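Here the complex is missing a single protein chain, while all its other protein chains stay put.
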Amino acid sequence: MAIRILFLGPLRDLAGCEEMTAAAPLDWAGLLKLVGQDVAEVLAGDRIHLACGGRVLANKTELSAQDGDEVALLPPVSGG
Amino acid sequence: MAIRILFLGPLRDLAGCEEMTAAAPLDWAGLLKLVGQDVAEVLAGDRIHLACGGRVLANKTELSAQDGDEVALLPPVSGG
Amino acid sequence: MRDIRLLTEMFVPGALIGPFTNAHPGLGGVCTFVGEVRGDAEVAALELTHYEPLTLGGMHQLADRAEERFDLLGLLMVHRIGLLRVGEPIVCVSAAALHRRDAIDAVDCCMDHLKSAAWFWKREKRSDGWHWIEPRDEDHRDLARWG
Partner (left out) sequence: MRDIRLLTEMFVPGALIGPFTNAHPGLGGVCTFVGEVRGDAEVAALELTHYEPLTLGGMHQLADRAEERFDLLGLLMVHRIGLLRVGEPIVCVSAAALHRRDAIDAVDCCMDHLKSAAWFWKREKRSDGWHWIEPRDEDHRDLARWG
C-alpha cells in the first residue's frame, strides 16, 4: 500500500486530477514537491487545510503520512 | 347609542366585568371616574394602552369618545 | 405572497408551510417557527384572547415592517386564538427569501413582536385556576433588538 492524495473541490481543477499516489512516508516538504507548483503555491497559504488518516491537521507542516494513509487537500468550503 | 368600554385580558378580572356602558361624550377624567379605583390606578400608569374607535391613542389622556365609540383598555400583551 | 391569519381552530403547520414554500419558486431559503403549548404537568389548557379591531391590522403592520426591513419573497403569519391544549400550535411564522439571513431574521423579528407587541392576551389553567401570563423580561429584551 502507498499513500493516496486527494484533491477536494476546486483543487481538483487546479491539480488537473482528483487524486494521486505517493510512496510512504510523506512529509510536508515531500507533498509540496509532489503536487506541482500551482497547487503547492495555494497549499502553502493558510486557506487550504490538510487531513491525514481522516483527521484535519492543526499544523499541516507537521504532516507525517504513513503507508495506507489518505491525505486530503481541503480548500475553502461552501455548503448549505 | 352610548359608549362601550371594554376590559381586555387581565383587566377584566380587575374590573370584575368584561365591559360596561357609558354615556357620551367621555373624556379621560370621566373614564377614570367610571372604571373604579382599582382599574383607574393601573390605567393611570404607563403600562395600559387605550384604544378608541379601533385606534390606539398615542396619548390616552386625550381621550374624547363620542356616541357609538368603543373604548378598549389594553393591558400588557402576551402572544405567541 | 403574504398570508396573515387568525385561527379559532386547531391547525397543522405542515399543511400551511408546504403550499407556502411551493408558492415561491426560485427561493433560496425558507425559515419557519412553530410555537406550541408547552407541556407542563401543571397546565391543563391555554386561552388566547385578542382585541379584534386591532389584531389583524396590527399583524399586517408588522408584516409591512418586516417586508420593509428584510428582503422577502413571502411571509406567512398565523396565530391561534381561543382555547388550546398542550401540544397544539399557537403560532406559525414562515418567511421565504433569496438569502437565509433575511428569512431567519424576519421570522425572529416577527416572533418577538407577536410575543410582546401584538394584541393578544394569554392565560393558562392550572389546578388552582386561571393565571394570566405576561411577557418575560427576556421577551422585552428580544423585542428591543429590532429598534
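Should a chain be cited, it is by its letter among A, B and C, assigned in written order, with residues numbered from 1 in that chain.
Quick note on the criterion: a residue touches a chain if its C-beta (ideal position, glycine included) is under 8 Å from a C-beta of that chain, and two chains touch if they have at least 3 such contacts.
Please read these numbers as outputs of a predicted model, since none were measured by experiment.
Taking every chain of the complex into account, the absent chain touches A, C. Considering the full assembly, C:G29 is the residue among C:G29, C:P53 or C:G82 that touches the omitted chain.
Among C:I4, C:I17 or C:L56, only C:I17 touches the chain left out of the display. Looking at chain C, the residues touching the absent chain are 14, 17-18, 21, 25-36, 38-40, 86-87, 98, 100-101, 103-104, 107-108, 111, 115, 138, 142.
Residue-level contact of chain A with the missing chain is found at 6, 8-10, 13, 51, 54, 56, 70, 72, 74-80.
Everything below uses one rule, namely that only the chains that are shown with their structure count from here on.
Relative to chain C, the most remote chain by averaged C-alpha coordinates is A.
Centre-to-centre spacing of chain A and chain B amounts to 73 Å, using the average Cα coordinate of each chain.
In terms of their C-alpha centroids, the spacing between chain B and chain C amounts to 27 Å.
The centroid of the Cα atoms in chain A and the matching centroid in chain C are 49 Å apart. Contacts with at least two other chains are made by no residue of chain B.
Within chain C, no positions touching two or more other chains are listed.
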